[in-house]
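Only one protein chain is missing from this complex, and each of the others stays in its spot.
Let's look at subunit A:
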Amino acid sequence: MSSGSVEQFQQSLSRLDAASTVVSPDELEATIADLADPPAIGAELPFDDLSLAETPVTLGPSPAQLRDAVTGVTGSRMGIASLGTVAVESREEGDEFVALYPERHVVVIKASDLRSDLADAFGWIRGEFEADRQSFILATGPSSTGDMGALVQGVHGPEQVHIVIVRDNE
């Protein structure tokens, strides 16, 4: 399975009007603190070595916090370089809500988890399905609609998307 390049992923994101930042693992907490316009909520990251615990985001928010949050931070275990897509997993941590309610969605993804294209991504998805992890949303850029007479971003989902790509430890 070929892996996608960070450069291509970032190019795709800029086409989608989505921001991106590349950081080393050490820089992650400071970067999240920077990007998380308060009030911010989060779903704990699906990685052993990275966590939101030390960042100014509220994990497992209350309904009121969910509704008031400006920023939502989630992790993603798969991104598609050619499309700028990230996978949001349906987990007990509530990623789905954290990714949908706030107007800004910050996504943490590892550079090594990038796939090159949709075909490559489907290889990964098939593997996940076999391992009984079977609910993902492939999210590409901010939510949008043309139904009101012009293209508008931020409908039922986020208006801004910011992807934080974590470089791998050498």
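Going forward, a residue touches a chain if its C-beta (ideal position, glycine included) is under 8 Å from a C-beta of that chain, and two chains touch if they have at least 3 such contacts; residues count from 1.
As a working rule, contacts and distances are computed from a predicted model.
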There's a gap in the complex where one chain should be. From "LUD domain-containing protein", "Electron transfer flavoprotein subunit alpha", "ABC transporter substrate-binding protein" or "Aspartyl/glutamyl-tRNA(Asn/Gln) amidotransferase subunit B", what does UniProt name that chain?
"LUD domain-containing protein"
Among A:13, A:73, A:139 or A:164, which one touches the chain that has been omitted from the display?
A:139
For subunit A, which residues reach the chain that was dropped from this view?
60-67, 83, 85, 90-92, 94-97, 100, 118-119, 122, 125-126, 129, 134-152, 154-158
